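Here's the structure we're looking at; comments come further down.
With one protein chain removed, the remaining protein chains of the complex are shown where they sit.
The letters A, B and C name the chains in turn, as written, and every chain counts its residues from 1.
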């Protein structure tokens, strides 16, 4: 199977403001998970902060031969992700997957983007 | 030989709009393939989506000692890549290559860029 | 334990100017360290320059199950980081961690972002 089962993203920050119109241009952070394998992947995401115990796990499924681009903004169970707050994340999957992290920041009058492959920790 | 034969990119998204003039500043996503070896590389690209079976393979060649920066926007055979839609990609090559992913987003009045090395999965 | 104990970041540059208001939008460079393990990590950061001997070590702690996003702008002991100057950095930790690097540049009228996972050198 293709990928890894443990991925880490050391950076995380959802800007509290946006200048863009609509959901597409709203400031957001995304974890992109690709499951190119033939078995559904059960994923658990844990969030780490500077000054409190971790949040989560946030659980979701990435079906076989599918990709899922999940906005951290949309996470709500067990709790929402605070804005304007530093965090980091660790993703465990029972099936190997590939994980990439990106942010769209539209706080100022033109959007900015960042993206990096997550660190394959296991 | 230099490189790997299997690469994964978990993020993919071609913005539907642009503010730039001309092809250079049109919003686009690119897969950059470097073949520093002395044999031509036959590459097959497969695209993964959130809610349908994968598309492809899209086939192209990267000649020996050449680089090819292919826009996902330009893919048409077997089918074009939908705009404003999340996707991911997997690239297989019969000769080792190096793969990097980038996007230019000019939806707002100033362009934004992202780039990351793809994940060497095999 | 998750992570690595030696990380390298070849790029470093704190823009000397900003157009954003407030600390959040001030041009800055950040090293993001995630310690998902159950032991506190003692970290030492060394900075390399083009034409002088290295600076540091800058020492800090990342507690167990915490992340710390440290701005290079804020480093002062043993010396501040010069602005508008190329540098690079090496991070050693006594406990495995995961390290990511990012920059927010607000010299012009709209901010720009970059981010990349650091290189796991050991």
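Operating definition for what follows: a residue touches a chain if its C-beta (ideal position, glycine included) is under 8 Å from a C-beta of that chain, and two chains touch if they have at least 3 such contacts.
In this text the structure is predicted, and so the values were computed from the model without any measurement.
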{"item": "Candidate in contact with the missing chain, chosen from B:8, B:43, B:81 or B:112", "value": "B:112"}
{"item": "Touching residue (missing chain; options C:67, C:93 or C:115)", "value": "C:115"}
{"item": "Where the unshown chain meets subunit B, residue by residue", "value": "2-3, 20, 24-25, 30, 32-36, 65-69, 97-100, 102, 104, 106, 109-117, 120"}
{"item": "Touching residues on subunit C - with respect to the absent chain", "value": "6, 8-13, 15, 46, 48-51, 53-54, 84, 86-88, 90, 103, 105, 107-119, 121-122"}
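Criterion: only the chains that are shown with their structure count from here on.
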{"item": "Copy-to-copy rotation for subunit A and subunit C - C-alpha atoms, rounded to a multiple of 5°", "value": "90"}
{"item": "Centroid comparison with subunit C (C-alpha atoms), farthest chain", "value": "B"}
{"item": "Subunit B and subunit C: spacing of chain centres that average the CA atoms, whole Å", "value": "30"}
{"item": "Residues within subunit B bordering two or more other chains", "value": "109-110, 112, 116"}
